[in-house]
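A single protein chain has been removed from this complex, and every other one stays in its place.
Labels run A and B following the written order; every chain starts at residue 1.
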Amino acid sequence: MIVPLAHVLILSALIFTMGMFCLLVWRRNIIMMLIGIEIMLNAVILAFVGGAAHWGTADGQVFALFIIAMTSAEVSLALALVVYLHRRKKSVNSDDYSTLQE
Amino acid sequence: MKLYLTLILMFPLLGAILNALVGMRLSRPLSQAIACGSVWASFACSAAAFFALQGTARTELFRWLSAFDLNAPVSLCFDSLSAVICLMVTFVSGMIHLYSTAYMAEDKDYVRFFMLLNLFVFAMLLLLLADSLPLLFLGWEGVGFCSYALIGFWYEDEANATAGRKAFIVTRVGDVAFGVAIFWMFRLFGTVSISEINLMGHLIPVCTVTVLGLLLLGGAIGKSAQMPLMVWLPDAMAGPTPVSALIHAATMVIAGVYLLGRFFPFIGISPVVPAVIACIGTATAFYAATCALAQCDLKRILAYSTMSQIGFMMLGVGSGAITAATFHLLVHAFFKALLFMGAGCVIAAMGHEQDIFKMGGLRRNLPRTFWPFLAGAICLAGLPLTGGFFSKDSILVAVYLKGGPLYSALFALAEFTALLTAIYTFRMVYVVFGGERREVHTVPRFMEITLLPLAMLALFGGIINLPEYLGRPGWLAGLLAPLTGIEGVKPGNGTEVILQIVAGAIALLGLAIAHTRYGGGRWRTGERGLPALECNAFFREGWYFDRLYRFLFIRPYDAVSRFLWAGVDEGVFNNSVDALGNVTGIAGRSLGKWTNGRVSLYLASFVGGAVLLLVYFAWIIIS
Partner (left out) sequence: MEQVVFYILAAVVLIATLFSITEKHAVHAIIYLATSFFALAVIFYLLNAPLVAVFEVIIYAGAIMVLFLFVIMMLDLGHPEKLLLPGMRDWGPALLLGLVTLGAFVTLVLHQPSLSLNANPVTIRYFAGVMFGKYGVAVEIVSMQLLFALVGALYLGRRK
């Protein structure tokens, strides 16, 4: 491996943190929240691939692939929901959809 | 003897219980008959026991309190002192029961009234017959309670209830002193039997005897309405007139005198206590006589006069003359009950009007009331050869013979008080009964008939203890001599005659003064009689003692209790409990804001929780 695993993991941690940061800062905007989730998932993919490269097995890469596939399915559904909600209230502000409150 | 004693107590108690339980269901005559009959039966038993009496009789009825060292059985002591007083109490109570059947004829609460009267008689007899201190205290408290219940008999009127409360609370102050004395005596002597304690006075230092005696005196002045605990007696006239006659003239108020007389062998050991008793008695007598001069309410005059006469009795006890004090006690009971009952007739005739200046001319309207009333009045004033004359004079002789600067001063003050007594008594008679005829209601014949026996006893009661120069020693003195333990100094015959002449002259002087001021309707001229004495607020309000007590005791107590109620109880306890509840509510509501249905908040909470877990794992891994 060209760099120690620790460096890869630290990079992954940084990206994950930034993704979480985006999620928390933009938690009123549904679109930006989804983007934050994408960033976090990418960080995880990087960690898997780094692990696969370190131990020389293919399992990490297989799992990275699965994550990519699953993400695409999830994003399509999520955006379909966003379209649906927008049709109802003309807003992507997550605070407007609070009818489940106690 | 034991049977007689038990029956003396049981009859009134049974009467009270019967009336309490089934009185409402019985017809009026029957329940009244039960009440009167039980008291007269008690009188019969007292008479029988008196005649069967030889020396002192002590019986024990049954075990009552006994635990560890304390042994207080229900034991009764029937000696000559309690015998004569029992006879007097049952007789006067019997007459008053009969009188009140007519007086309370229109009252629908008669069952409660007679039940309380019977209960009172029971408690009083228990007090008189008790040989152990707890039993005496039981009777003591019993009469206090019945007095409270009877003063506030017409409780729907707030003033009556307040008067009852005042009586109870003020006598309670004295009872605390009495209670302390009981506990202390038990601690010192290990026994609560009165006869035993009386014998043990020599075993303890004199200052202890002094303090114990003063504590007993404290209890006595509460019950007998002496200074400084006398403020309740004038207000106690809010009760029905038979109650005033029985309780506040003849029986309860003498309980204090009886207590001191009973304990005289004990407290006589200390030289201080009798002197204090005498001073208090004289001071009260003087105070009450000055106040009685300025009263406009008939019953209040009689209340103050009771206070004054009991002061005389205390003076007798304080001079060591138990016989004289008992003599005056008996005769006073007769004529004071008579005066109160007569006053009841007058008040009923005037349609429940009690202001003497609205009365007048009743001599012609109510002759059958006037003559017994006059008999009582001349006994009270101490006109020569009446029972009151002999009894009051025997006290004054005893005081004179005691000698010394203190007793001489007391003697002079007592003679002056006797003058004042005569003045206010005849003032009362002239204003109520003198003058022209007026319109009155009719008075039931029965009420006036019951006045007669008491009038006879008052007028001729002097024979029970005639002075020695007439030949034989007085009967009462002989009866009580073995008891008193301290023999009074026997007066020389000459001294006694001179003193009697002086006393008689004073009484006649008082009559003359009253005649010049009030006789013949002279008080009608001018406004309300003489403004110097009547309506003089200082004397009429009892030297403003009520106001003084209100300022010294009631207002601070009120302030403290208000603070403790509003400040501590409401402010601290209630409010803190409320605040606790509020805090819980607020906490709940604040936590409830966490579920506002918004994804933003949930997301932040979710991430926060995940971070916490992460940090925890990191922590574990590192350490």
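The rule is short, and it goes like this: a contact is a pair of C-beta atoms (placed from the backbone, for glycine too) under 8 Å apart; a residue touches a chain by one contact, two chains touch by 3 or more.
Remember, it's a predicted structure, so these values are computed and weren't measured experimentally.
Mapped onto chain A, the footprint of the missing chain covers residues 1-11, 13-22, 24-29, 31-32, 34-36, 38-39, 42, 45-46, 49-50, 52-59, 61-62, 64-66, 68-77, 79-84, 86, 92-93, 95. In the full complex, chain B contacts the hidden chain through residues 604, 607-608, 611, 614-615, 617-618, 621-622.
Please note the rule applied: only the chains that are shown with their structure count from here on.
Per-chain CA centroids place chain A at a distance of 97 Å from chain B. Those residues of chain B lying in contact with chain A across their complex are 592, 595-600, 603-604, 607.
Here chain A touches chain B in the complex through residues 20, 23-24, 27-28, 33, 94-95, 97-102, going by the rule given at the top.
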